[in-house]
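A single protein chain has been omitted from the complex, and every remaining protein chain is retained in its original position.
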Amino acid sequence: MAEDIKPRAVLDVSALPNVTFGTSSVTWWGIIGMMAIEGGVFALVIASYFYLHSRTNTWPPGVLPPDLLWGSLNTAIFLLSVIPNEWYRRRAHKGDLRAVQIGLVVMTLVGVANLVVRYMELRHLNCDWTQTAYGSAVWFLIGLHVVHLITDWVDTVVLTTLFFTPRIEGKRFVDAAENAAYWYFVVITWIPIYLVIYWAPRWLRS
Amino acid sequence: MSTSTVSPILPEAGDPKAQQLEAIWREPSGFIGWFKAVHHTTIGKRYMVTAFIFFLAAGILAGLMRLQLAFPEAHIMGPDLYNQIFTMHGSVMMFLFAVPMMFEALSVYFVPLMVGARNIAFPRLNAYSYYLYVMGGIMLFCFFFTNTGPDRGWFAYVPLSGPDYGPGKRADVWAQLITFTEVSALAVAVEVVVTVFKLRAPGMSLNRIPLFVWGQVVTAFMVIFAMPGVVVASTMLLLDRTTSTQFFNPAVGGDVLLYQHLFWWFGHPEVYIIFIPGTVIVSSIITTFSRRHIFGYLAIVLSVIATGFIAFGLWVHHMFATGIPQMSESFFTAASMMIAIPTGTQIFCWVATIVTGKVVLKTPMWWVLGFFFVFIIGGMTGIFVAAVPVDLQVHDTYFVVAHFHYVLIGGAVFPLFGAFMYWFPKITGRMLSEKLGMWSFWLFLIGFNITFFPMHIAGLRGMPRRVYTYGPGMGLTLLNQIESCGYILLFISVFMFLINVWMSLRNGERAPANPWGGGTLEWATSSPPPSYNFLYLPTVNGREALWDAAPNQPVVVGLHEDARTFLTTRIIDAEPEGTDEFPAPTIWPFLAAVATTVMFIGSIFRPVAVSIGAIPIAITLIAWFWPTRQEAARRRERDKWQKT
Amino acid sequence: MRRHLLILSSIAAVLTVAGCKREHRVFDPGATGAQVANGVQLTDVHVGQVAHPPSAYSQYSDSAYAVGEGKRLYSAYNCVGCHANGGGGIGPPLMDAVWIYGSKPEQIFSTIVQGRPNGMPSFAGKIPDYQVWELVAYVRSMSGQLPSDIAPSRSDTMPTRNAEQATKKEHPSDEYQQPVQQEKSR
Partner (left out) sequence: MGAISQLAMLLFAPGFHGKQTALSPAGPQARTIEHTFLLIFWITAVVYVIVIAVLAIGVWRARIHGNELPPPQPANPVHDRIVARIVAGALGVSIVLLFIMLVSSYRTSHATSALAASSALTINVYGHQWWWEVEYPNKEPYKIVHTANEIHVPAGVPVTIHATSRDVIHSFWAPNIHGKKDLLPGYFNDLTLEVDQPGNWRGQCAEFCGEQHAHMSFEIVAQSPQDFQRWLSAQALSAPGPTTPQIAHGQQVFLSHPCVMCHTIGGTTANSRVGPDLTHLASRSTIAAGTLPNTIGNLAGWISNPQSIKPGCRMPPNPMSSTDLNDLLAYLETLR
């Protein structure tokens, strides 16, 4: 059979790259899929928040809106984290091992900062999920984001460790780039959630 | 078989390349090896068998209901058991049979074959999704047999399923069953989308994608956008029940309709998630057995996509009786009627294909004809329930029960049995008996109509849904007894199908590569396909790859065959873009599924199980992704970076 | 392989027992359960003395449905009127560890049936035995005496207290060893 092939027309793909980023990487599409799913969940929970608001006369019902300080601080950290994130994402495309190692370590620390501040946020939400539907919605919304924060942080830690082992090759740089992309998702989803949790009660106050 | 295009990529025994590929792609053997399998044909087959077993189980539950309803005020079972049984029937049919069979099983097995790939994207995730699905199903039945079966209906409306009116753990079990099935469905959805976007054979540009693949990818998108609705609804329900949140408690600003909106945001697209795969099966079978390219390929593709969109604008038509504003009533009525247009378009195109083709009446084609006969009635009664005033009469009556059985059995199960007859040779390498096939077809067609047609009348005569009995004086007895008799025919028909399968597996006629002279790529390889699917990755020259193949259609060479290498192509024109490697078989997805199962079930009893249970899951996932040294070494020396 | 089967079957057995007991729903309590003579207590019940076999109680305290019924009856029979949702008011609170007339099921049973001085009326003849037992089971769940997978979840009302299933167990002083605790430690 091997020689029957000779006369047959063939399409030789041996020249193609095997370390590809963005739309030409299968992993990237997988991540996009996950984002679509989780984005949908966030959207529906936010919608539920406003649906519940439309069914209630006083908003927030009988409690103060969450304190602005810690939430706003965390938002700031999220926004600043974009800088190291973008930096190591670009270096990953170039296969710059040292830069990616540094970037991942930095992002791990940023994650720690986010989690600490997030803990303080939870202590200053001024509502209890067992008392009103408003409280339940607020806690559900921020809880979902906490889950994403933790997942991404663990992910980053694992990748960081991996990047200090001899198992490094092109695929791992793709993973690093995707990890950075996923962090963008965590940051971007936080912005509407921040507005809903911290500002909606103030704007919709009645 | 003289007619079927002999493929240039058929593996031949003793071919050294075949042996090399076999060595690389062979699934691990042995008891433990069974849990390591990651090839899409292996997982796909398991999906099919498992889903069919759940289909039989739910069918038997239906029989018990028909038994109880065969006599007015019967005491064969009490309301407590009956409620569990009808809830199980609905939930199992929807979440453990219909979606896993029509979407997961068929797309996992056939999409990679039809786009000419050697495996599905993310094979380990694929294995994980299967184990999660099967464990969810086993969990549900374990609880059912310990008298903890869900008893609040497959829709589990609050407050009936809520903390105050649903004592015990039954409703929690339902909510977690949802979690199991939704995770597996979402995983497969992502795999299918990526497979179709990136793993298509060179030359299979968007306008050459087989209709079956189009349908499955649209379904995948619907899963991705619809499932979050039920994710949120069932999570809120579980939180209300186990951690005293107040989402659905009207006394403190909660709202019972919020649940219905979220549930039907998923629940209506769900119907099309089940039905669209059915329509594209019909398209595939009609093409092959009318011996011509489908009429109106573009129209059909656009209809499928349109259906996928409109399906999200219908959810409120399940809530017309809740007293929503007339404005939105009108909107959703219009939308509900509008969806008849794309469906009508498809039906007309199919009829046109048949009329202008040369029709070969084999069993798959018969099932498709049965589909027309039955499904169109379901579509027609759909117009009744779309019209608000009429819906207010028939909603939540047996008329609706009849309607959606005509839609789902007509639109999904008839095509499904057609698909079994059509693809069984490809999957098993054996032909099914046409004779037995015809028997089970006619029994099913007749039995189905005897069972479900009278339900229209029963509904109009005032029989509500989900009643465990009815009064002797209501003039419903005869109708219900006719229905119960019909069930017996259905039972025999399915039983004969099983006999057929069993006999064919034991000593059925050997199936050639392309028994029906089909045109799509799955027929290009041997029956059953080898572990590597194709000896050489094919290239495509037209909509029906085999029918339109050029005299000397090129094949792909130059892949590193010492690993599970695959080719990625561009989304639009499917030009080769890069290569990548599938991960090797491993036990970790199975262990991760076990850890996840423990966490899900634990959370039914103790909320804290969520946080504790997350740890073993994390460990298994990390082990799953951790690369081995030699893989890394091998890849490193042949790394070729994309030019940026 | 056989060992696997053995483990699996034993797990299944445990599940069956646990599940069936918790989810068991007796609609028709039978003549004895439904009687309103309310057992022998009418004549001789002294505080602290076990007048009923514990089984009569445990068959209700093990069933989430029965406890749920108890919760429904608690408001239907207007226990809320005096005891509020366990916080107490005219009558003593029921969600703490203080039990004036004893915290054992049989003692609560006779408290309900016979009434007590200073306000607690006697419901003798007005509530069937089985419903009294359901009330007893529910009242005990208010102070966390029942397993959390049997005790009721929050109700669709203004939240005035933790859900029974989330209430942590109080330890009434008069309970050194008694049936329910043994069940819990099982």
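Each chain carries a letter (A, B and C) given by its place in the written order, and its residues are counted from 1.
Throughout what follows, a contact is a pair of C-beta atoms (placed from the backbone, for glycine too) under 8 Å apart; a residue touches a chain by one contact, two chains touch by 3 or more.
The shown structure was predicted, so the numbers you read here are calculated from the model rather than taken from an experiment.
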| item | value |
| --- | --- |
| Displayed partners of the chain not shown (whole complex) | B, C |
| Identified contact with the non-displayed chain, of B:Ile383, B:Ala550, B:Ile572 or B:Ala633 | B:Ile383 |
| Options B:Arg26, B:Arg291 or B:His560, residue touching the unrepresented chain | B:Arg291 |
| Touch list for chain B against the chain that is not drawn | 1, 3-4, 78-80, 83, 152-153, 157, 159-160, 165, 250, 254-257, 290-293, 295-296, 299, 321-323, 326, 329-330, 333-334, 337-338, 340-341, 344-345, 347-349, 351-352, 354-361, 369, 372-373, 376-377, 380-381, 383-384, 386-397, 457, 460-462, 464-471, 474-475, 479, 516-517, 519, 544, 547 |
| Residues from chain C at the interface with the omitted partner, ascending | 25, 27-29, 31, 34-36, 72, 76-78, 125-128, 130-131, 156 |
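As a working rule, only the chains that are shown with their structure count from here on.
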| item | value |
| --- | --- |
| Intercentroid distance (Cα basis), chain C paired with chain B, Å | 46 |
| Distance between the centres, which are taken as Cα means, of chain B and chain A, whole angstrom | 30 |
| Per-residue overlap in chain C, given as positions that touch at least 2 other chains | 154, 159, 162-163 |
| Residue numbers of chain B (touch at least two other chains) | 240, 243-244, 246, 249, 252 |
| Residues of chain A that touch chain B when the two form their complex | 1-2, 5, 8-21, 23-26, 29-30, 33-34, 36-37, 40-41, 43-45, 48, 51-52, 55-56, 61, 93-95, 129-137, 139-140, 154, 158, 162, 166-172 |
| Residues of chain C defined as touching chain B within the complex | 12, 15-16, 18-20, 22-25, 27, 64-65, 67-68, 148-150, 152-159, 162-163, 165-166 |
| In the complex with chain A, residue positions of chain C that touch it | 154, 159, 162-163 |
